[in-house]
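Removed: one protein chain of the complex. Kept in place: all other protein chains.
So that you can tell them apart, the chains are marked A, B and C in the order they are listed, and the count of residues begins at 1 in each.
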């Protein structure tokens, strides 16, 4: 078979400047995704048209759903004289033509390099009467040359609370949850778990219902779903905030803490048993509720499959790449399954990533390769040097999986070639079951494929 | 590669006596499964030990859960003199040692051939004081030489209502649902959908919580879950019965109708869009409720994936085998996806099966092979004559799938080599989404596997 | 383009709806200035004399916030033109995103002869600029990146693409490229294709053409191929289109020296000036190249079109006529005769299911035009069409070129001044010879516009907005809508099947004879699928309750 990544050598070479096959993309797409999780919101990309077009395309390919957003359509002129007039015109047009409740602006490397001041431009939009009564413009700086799409998501989460959160002085019996850069299905599952716990929550952003919407024969630009203005305003009065995933969610949580004294608990994404345990336990403690039987039962089902199928997980080597919050929880989950995550790469920078992974994997019997601000080329080289039994990552992983003939489980962003991720969660205990089903399926399909006649198993 | 079913010739030959590679098994296992869906129930197999052992083993391998049941342990003597004394002793021992609320007896070919009269023996057990106060013995005749495991399930459903149902004269605001021979996850999903509709239901049998239970570190012979005695008693007072799957569920429904004038609606299993639509619509009409937004939304999500992914389904030929109720709904679902189910085999006898399938497939552009009381050997021969793009069936299908190199989706009973079926439903709209994810996954994995370099797709 | 459609039924109306009313309803919602601008870009093909071609606003700035589907200059340069060439390492100089989004997302196929042959298309290379590179400049990092690419891969060619911030901070990528070219001894060159240049992808095509022409074309004078040697320009091998065209050309005995750019190599580009004819598919993106090559090397160009069975046949004949070779003409007729029968059969089958249905096409810079051929073959009516990044000539025909005023956005894109190459120029045909061929109905240096090929009472809309799309669907209720991935699910949520004409929805090929068959099948599948009948739930269709009883 002809190799798709035939030029990737086994020998590692130090690279200082060239990124090859990135395991991240840029901030604005994360900001756009977060904005889509607000009800009645039109995301707006302050930059040249290409950014917006690329982000919409990528999000659309991942969700197979409409993704609309405005762009300031910078020309060479705007790049010289600044984007204010483009943005003012855009705000006017968006509110006039598309009638959103909110326009949520994020910047790009272009407008950031120029130095456009969003605070000032938005103020001017208000002053010029471009923002209709009762409508909102929120914004976040998301320079593409800092961090990654996860950072952009994080910045827009902060943009949401800094744009909306208020403190009335009256505490509300509710908990804020920032779900992190996860699927709409995950956000829905986090809401279901919280509601099952009897805890009233404000989850933001919330793309469920928006990026996994129904086919109804009628297109709705602003579908049912998303966090409402009222909910977002109320976050300053909440009893606490649970931030899921420190890379994606801690910024907004800390803002609420600092500005409104809403205390926050920064947890890992509830992917896998141990992390979900901590999420449920945190909810329990913050809200002073008992964990209902129904959730303990879901948990027990997950543990049941873990114990029943342990032989198939045990000792299997895994390579994984993706976003740091996802990888941290996934790695912990794999370790809890007696699996061995040996190569772990995120494209997102941040030195605490490697430290966290090293702490999780410290008892493993083999050395673990881990890198933040790494790329898939490096991951592939690691795999060539130490082969693995399983690869977990986004769709781009399929090229490595094919060349190296490794069972492959799609997880993360973007998944461009399969459906399911937006409908079925991987967070929570049920999400853990889904992951186990997928991992087992990949491993057992391989065993079936490679089994000689005499050991092709009926029962597994 | 060495062929696993190398002796299967392409040429079809008429067979009158030899069944090869059955697509069914015998009644008692279906009865045992149904009995497990009653809370506090100990199934009991009235026959020789092997039956019980085989049924427990097969159910255990499918569910990866404890399955306990008693046996009358016939010896040569009992076979000559009748099994009454063994059964009386068994009833005594079961109640004494294992303290069930209910012992649910089914027969076997052995005890049926002998002619043991369960009504009489159970009466004697009561008369002899072997049935403690407040405890129950119910029973069903399940001769292995009639019908199949589905028939056994059906007979035990009737055994349940004939053993428990009462009419107090006071109608209850509730609907009986007989879910058919489906997974615990399916039963749970049917309950969820009903509850979401605001309809109070008695679902029986109900194996959810029993055959997909949690790992808690403590074994419970009678786990939480299952239909309770009170619920089963109340079925005679219900406003109506929805029987899902005429092969598995109509017998009990008709019994309630005839004996207690509880009207019944006999529907197909709610697998796939059209059949789920009919189930929801029937619930709506019987209970006089509106379909809530939440369910319409789930439906819309399923339609959305159907429309978005139509190109991958369209025109794909499918072979499927399994139980008649499952196959009828699955076939209809595949047709609604523009797929072409070309070979359909159930081992269960019943001439209405072929008629129903023919009606569903009448507009297909190719002739459809369908057979009730058929076997997998025939299916395999059909496939050799007209190859297919996909095979759907229980674990035994993997031998055909491997020999003929066909993408394979496991569905039905038994699934012995994968997990997931007992946790994630295939009924309802969410179940439809799961099926679509699995079917698409199988088709696209194959496309990826076979794609030459130039057409290995990133986006699908 | 003279389509089968226009030949027969020029005056037929595509719809009976009052398009003027619809247009004013659409414009009503816009702020005044926007409405005025959009009014020029929304043209109604009037009933009556089809020789009056209305003027359209095109290749002008998009209104900010209007929800355009357009992309940027970088997308046109890297994504479209350089993307499908496998033996060059394309390093995107900038923050990670631009490179990431263009990574394998255009569905150009490439087929290498062996596992030894270079193919870097599956890779994504970027300098991943960080904030310090923005502050202190990125030239050093770029230089290092080129070095690392060379050390690891040893490619024969490296190209570099500037993204937005690079232009602003003033990194001189061209001098970096020159320096590294000298140092490493391989061909290295750059494109200043910052996203903000021009008004759409179109600017990037021009920049890409210029770069390839300057840095690659003419480097290899080896004469390859047989007697009839052509280049195919503007064919990007989406879904294997180029493979099908290659198959047909091969059957006809025509040698393909290079394709700009699909299943292409830098090696072929370098040798492309040795061909004897440039056959141009997507005139929008590549005519620059055809013109410069004619000027410098003396080879004529003609517009051809392999989308549609009739169009394919016609294009083959045109090429054969150019070569004025009886044997070739006979061979071409033979190929057409063999190929066309099964195509016609499939066409009839599909036509029975599709005839009379309505299509809309809003895509690209020539596709919205070309694909009307295929719809016409199916008896379907195109009721509205337009380009995402077309110019006026793409709508009105090349003849309109002299009357187009060059605005500031276009002026910023370099126009190369090209002259005859003293050594390599070779006039393939004299003007007299060309005139003689033209007299037989073959045009050179010419292409028709979309407007003249469309029926009367149709909409032609440039740079259509999301809002206009919605209104149009509501008003005209098409049976199929063709555009790109961004529009895909917006359209489908309205219950209208949507066909992507960039990616072909991962189907195809649609070019040539076999491609036409694929298209017929796909369109008849999409417009006749059962799935759309399930959009409404039974309780939505029949909401009355025959309540057996009501629950407490």
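The criterion applied here is as follows: a contact is a pair of C-beta atoms (placed from the backbone, for glycine too) under 8 Å apart; a residue touches a chain by one contact, two chains touch by 3 or more.
Small disclaimer: the values here were computed from a predicted structure and weren't measured.
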Partners of the unshown chain among those that are drawn: A, B
Listed residues A:303, A:383 or A:435, member touching the removed chain: A:303
Absent-chain interface as seen on subunit A, which is shown: 171, 173-174, 198-200, 239-240, 263, 273-274, 277-278, 280-281, 284-291, 296, 299, 303, 306-308, 310-311, 314-315, 335-338, 452-455, 457-460
For subunit B, residues in touch with the removed chain: 2-7, 9, 13, 15-22, 24-29, 44, 47-51, 53-58, 60-61, 64-79, 86-87, 89-94, 96-98, 108-110, 112-114, 143-146, 148, 213, 215-220, 347, 377, 396, 399
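As a convention for this text, only the chains that are shown with their structure count from here on.
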Intercentroid distance (Cα basis), subunit C paired with subunit A, Å: 34
Whole-Å gap between the CA centroids of subunit B and subunit C: 54
Computed distance of Cα centres, subunit B from subunit A, in Å: 39
Contacts with two or more other chains, residues of subunit C listed in rising order: 104-105, 112, 119, 489, 492, 535
Contacts with two or more other chains, residues of subunit B listed in rising order: 296, 299, 303, 306-308, 452-453, 457-460
